[in-house]
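The structure's right below; bear with me while I get my questions together.
Just one protein chain is left out here, and the rest sit where they should.
Order of writing sets the chain letters: A, B and C. Residues in each chain are counted from 1.
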């Protein structure tokens, strides 16, 4: 299979990963976790919803938490387009591709389009949100990890190549990918619009499920500070993996599980990637057997993920697939 | 005067500040400064030219140093467009505006277009450069300040509003600006294409002259590390200003003067700015009288800049202009 | 004049710089400054007194602030001895030297001895304080600069050599000193008991006056964080000097002036110095003309200091003394 090329110009202008919508069992407990401990700012809240943003964000929200008595899930992954006109174009593009798209009213967002991508991930596109004060140098408001902004999502799907083709057709660029040695079977694809390596990442696994949303922190030392402050709040054991250094993407990372099991990453920043001559960086699966440093994640990191509300998750298509990412990685863990 | 609006879509796709071309008296001395002390990587060199890049950059060069017996100057400011087709479009746009544009051959760059902007700044547009290894996690190659990448340029001109209009017409967004209290007379404009606050900045002063090129470093502590390592190499006195914290843009900064007097900034990263609802942030001149912390720069910072080769510098149009930035800032310095 | 030798064994066991007692005009204002902004912990307070400690300190206080309508002053500099027996020995040593010493009751301290040193600095010795919880990893209690602990004092006196001899006779070790080129006339002496370079420092100037008390912070980046947080609290202009790097002692520093004009230093840690073969490090005055990096302090840093309550300050003995530290440094400032 060939590595897909990005459409240029894009059929509509997606600018960046925008926000995540999670359901939670206990909003007060989530507030204690995200706000009191990790330091997200509250942009708004009512009895059943909490809107959060990072220190650097002037948008209204990058995290939406909704109280629900159902099993905790991810409702939608939010993406930004630049203009209202891009939204209109998006609707046409999806409908032409046989993907139903509908206009919805969403609080604290401009006109919003609901659609699912080619592998079933429920998406939400909008062009605007209300403007909030940027807190990037409001240091009295900084505490916890000083999370700066949402950077990207990672989705599990048994159909990574299909997802990759879909987003490349929308003008996303493939920045890095993992494939088994000697083949181009895409196991892990890192796709971007905003000029750094990731906006949305797809990895091989039962899905669609949300593996994690990732937030940047200012400096490498905030990775450690996050661990310390989480421990001080009694959340030290919600650290699921790290600190460590990624191969693909190169960032320093930690992974956390919130009180409802939703996973998020705190990491320091990526490199800039916006020149046309930058070909996707290939990682052979065998290269991953040796990480730069640090220890393999716990099994839960490979196996657990948030379901999307009302979306059935499928197992990897060809099973037993000896190169499925999870199998491969669990074996690495044992080695 | 009204604050200009950005053209959308842009007449051609400029992606980012790309590179700077400086002439220097002694290439070996410059190499000791930029490479041995501050830690830029050498992408190529011959008897008369040195090509440098930061740790994060996969492009061939963000600094070009050319040996010359003339007074040290800046030859050109380099900007990237996305495709060769954008270059063609650019040529038409400039010619229609009465600005002569010509194709030139430049080593280690794709097809290159030479033109001057509306206030006389000599520009160089290209779509590609040869790809070099990204050193962002090649830690054996990191030393000095671990400079990551070129971020932006600052140009002095007596015609800030004209420059602002020109770049907004090219699709640049005005992220922040400084104006005297109660007026919209633009004294300082921060313009961007790549989604953070600056690619090119214009400030009121005799010009066109290059005030500085700015390079990002990984973490706040690298600002201090740069000072220490510069001192260890005998270059402690080339620190011209800082460490300090900017008002507009919010970054932590230091300013340096290289052995030829060219100024560069080392700073930590900016915020992301890519949503349509983000209006330009206004700073009243009076707000600048009180900086977050730190001390006013030396007079040289306000007065000295690199000439552009073969370009006559003009004084601010209305003089005595009691609100000229330099005057204003020198007065602040005295206060 | 010869450089004095330290008495070994010491006539009594002084262990470290202990605490500082300052009078202030408005205790609430001081609390906002030291506690809310800079992050000192409150160990105790009543209507007229505030007891503070750093994050690392298990002692009751390293700063005592007393409300007073008099001109703000330093009441005493506190030193620790190891045992009650050392206190007894101290009393005898001072009395034999003709320096009156008396037992006093001081809240939140064990038995306390009041005495003045050979150059008139009012001292307070104690062996114990009540034990308080160490907050070094109580990260919920950390904010502002995360000050760790008191490290040293600096006193101005016209009689530096006399002060040096006095403390060496008490078993203090001279770690570093500054003298004019070609002579051993001590202008600046750094004296220690605790195994890093400073517990008490004497510098040439009108005195005795307290130049500053110094507190350590965890990492170099906290130097910058202190600046940012002070600015966020509206105290950015209380930064008097720095960030910069010291010659003698080698630390990275900032100097601050509290609302009553008392000066304190926030710096990162020193080197260990506890081997007998380590001779005092000499700095020629001429070496100081070139600091590692950074800019000369404002004049106030050279000229202003806190008086000791009820102690007359004397000018340098030989005046005009062309090598007086202040003169010398002001000249350096001009150069």
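We take it that a residue touches a chain if its C-beta (ideal position, glycine included) is under 8 Å from a C-beta of that chain, and two chains touch if they have at least 3 such contacts.
What you are looking at is a predicted structure, and each value in this text was computed from that prediction instead of being measured.
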Notebook entry, point to check: Of the chains that are displayed, which are in contact with the missing one across the whole complex?
Noted result: A, B, C
Checklist line | Contact partner of the left-out chain, one of C:83, C:183 or C:286 | finding: C:83
Next item on the list: Check each of A:37, A:52 or A:227 against the chain that is not shown and name the one that touches it.
Entry: A:227
Notebook entry, point to check: Which listed residue (C:11, C:195, C:259 or C:297) would be found touching the missing chain in the intact complex?
Noted result: C:195
Checklist line | Residue numbers in subunit C that touch the chain omitted from display | finding: 8, 15-16, 56-59, 80, 82-83, 127-131, 134, 136-137, 148-149, 194-195, 218-221, 245, 250, 268-269, 271-279, 292
Checklist line | Interface with the unshown chain - residue positions in subunit B | finding: 137-140, 143, 219, 221, 225, 228-229, 231-233
Next item on the list: Name, in rising order, the residues on subunit A that touch the hidden chain in the full complex.
Entry: 219-221, 223-225, 227-228, 230-231, 236-237, 239, 243, 245, 252, 290-295
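Criterion: only the chains that are shown with their structure count from here on.
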Margin query: Quick check on this structure: which chain has its C-alpha centroid closest to the centroid of all protein C-alpha atoms?
Written below: B
Checklist line | Distance from subunit C to subunit A - Cα centre to Cα centre, in angstrom | finding: 51
Item checked: Between subunit B and subunit C, centroid-to-centroid distance (C-alpha), Å -> 44
Check: Which residue numbers or ranges of subunit B touch two or more of the other chains?
Finding: 219-221, 245, 292
